[in-house]
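Note that one protein chain is taken out, while the other chains of the complex remain in position.
Chain lettering (A and B) follows the sequence in which the chains are written, and residue indices restart at 1 in each chain.
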Amino acid sequence: MCLGIPGKVLEIVEAASPWERKARVGFGAISQEVSLALVPELNVGDFVVVHVGFVLTKLDAEAARQTLHDLEVPEWNS
Amino acid sequence: MEFLKEFRNPMRARHLLDKIRQTVTKPTVLMEVCGGQTHSLLRYGIDSLLPPHVELVHGPGCPVCVTPMDVLDQAHRLAYLPGVTVFTYGDLLRVPGTQEDFLSVQAKGGKVKMAVSPLQALEWAEQNPDQIVVFLAVGFETTAPAHAAVLARAIEKDILNFALLVSHVGVPPAIEAILKDPDNRIQGFLAAGHVCTVMGLESYYPLVQRHRVPIVVTGFEPVDLLQGILMAVELLEKNEFQVVNQYSRCVNSEGNPTARALVEQVFEVQDQAWRGLGVLPKSGLKIRAEYAHWDAQLRFKSELEILESATGIKLGSVQKAQCHAGEVLTGKLKPPACPHFGKECRPDSPLGAPMVSTEGACAAYFSYHERSAL
Partner (left out) sequence: MNWTCSFPLDRYPVITLAHGAGGKLTQSLLDQIVYPAFANPALLAKGDGAVLDVGSSGASRLVFSTDGFVVTPRKFPGGDIGSLAVCGTCNDLAVSGAEPQWITLAWILEEGLPIAEWVDVIQSVRTYTQAIGVQVVGGDIKVVERGKGDQIYLTSSGVGSVYRQGLLGSSTLAAGDAILVSGDIGRHGVAILCAREKLAVQPPLQSDCGHLWPAMKALLDAGIRPKVARDLTRGGLATCLIELAEGFDGAFDILQEAIPVADEVDQVCELLGIDPLFSANEGRMVLVVQASDQVRALEILREEGLSLFAKKIGEVVAVTRPEERHAVWLRNSFGTRRRIWRISGEQMPRIC
């Protein structure tokens, strides 16, 4: 149910109707256009999770970095 | 890929495993209810890495496992109808119904197409007005908004050669059913992270209150899963029960109101049959009555009834009852304890298993997980 992949909004593809608005989302070496119908307010540079051709949710990069920081292994800094 | 690989880092994983080992003092049984999480757990061998006190039971979290047989049968039969093309996700292509699967249906002349997004099905319907597209809309709360969006669009644009065959389920009713079972052994749950990006955390508070179990909303990567397990273990050790959010980078408590509004616009809640669990109250979705034209079960009701009486086989009737996957899915039976495990039922000649993948729960027990030093 849950295959959702994180990517970065490279471009908002505007359209006359809200339904046709898409985002070009980059995943590293590749990118793909996905629908904005479920998350209409996005900016270039936002991180998102993509599911079945739609942006499912924004990904909070700060929260992600915080989680990673909290999980840093003490030995790494020595 | 940013924000993906970092959550697969083995050093972070080992650090979390150490903390779990240091924290747990008593037998602990946890369950995840998400096919994606199960897939990840099995792929990385997480259960074999956990200390012996911690037992992970894989729950009914995959739409492939829980889609009722009669919905599959209906989809298969519709594909044979002249003028109808059925679109389905890849996950369901090889799932057997009462008689056959989509692969066999296609081989015998039924019209089946695979979709990676419901948008493809709608687009194809617009380009092929001589065909009625039936989209097999299966999934949990994560996918319902996408289906709702596509359905709303079809309604808005009057795309009449389009219908959904809906089999949508929700996670909280499954957790409730498992917790209400008198033989229940599950002490804490990892809730599906992507489901909660849509639904938020609200529906889990009553479960926690009523049943006094911790529920940790968890992501999908090994580090997420281990952190979620650690959080659940910490709560159980303190005899605390709360809803906790491990997947904070994607989940906030209110979820996605836009997505939920779309779902409410075209769907309503109904009691729903789950393969292996029976009918759970208010656990599914159906298309609202005013949009009956786009509801494949209503639109093709008479054709499906004719097909049923012609073949003499009731849709959804079960031919063989050997597989114990129902008990495996609800955590009552570990695959090796199944009487058929390793004998009639092996990866190369399966009787059944909860997942159609190389990492099905029963198949995974076959590939002996072994621990070796990192």
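FYI, contacts are C-beta pairs under 8 Å (C-beta built on N, C-alpha and C of every residue); 3 or more make two chains touch, one makes a residue touch a chain.
Since we're looking at a predicted model, the values are computed, not measured.
Shown chains touched by the undisplayed chain in the intact complex: A, B. Here one chain is not drawn; of B:I20, B:V64 or B:L280, the residue touching it is B:V64.
Take chain A: the residues that touch the chain left off the picture are 1-3, 5, 24, 27-33, 50-52. What chain B contributes to its contact with the hidden chain is residues 1, 4, 10, 13, 35-36, 39, 42-46, 48-49, 62-65, 69, 89-91, 93-96, 100-101, 103-104, 106-108, 114, 116, 120, 139, 143, 222, 275-278, 318-323, 325-327, 347-360, 363-364, 366-374.
Throughout what follows, only the chains that are shown with their structure count from here on.
Centre-to-centre, using mean CA coordinates, chain A is 23 Å away from chain B. Note for the complex: chain B touches chain A at residues 1-4, 6-7, 11-12, 14-16, 34-37, 61-63, 89, 116-120, 139-140, 142-143, 145-146, 149, 153, 156, 192-195, 197-198, 220, 223, 227, 248-251, 256, 258-259, 262. By the touch criterion given at the top, residues 1-8, 19, 27-28, 35, 37-40, 47, 49, 51-54, 56-57, 59-61, 63-64, 66-68, 71-73, 76 of chain A touch chain B in their complex.
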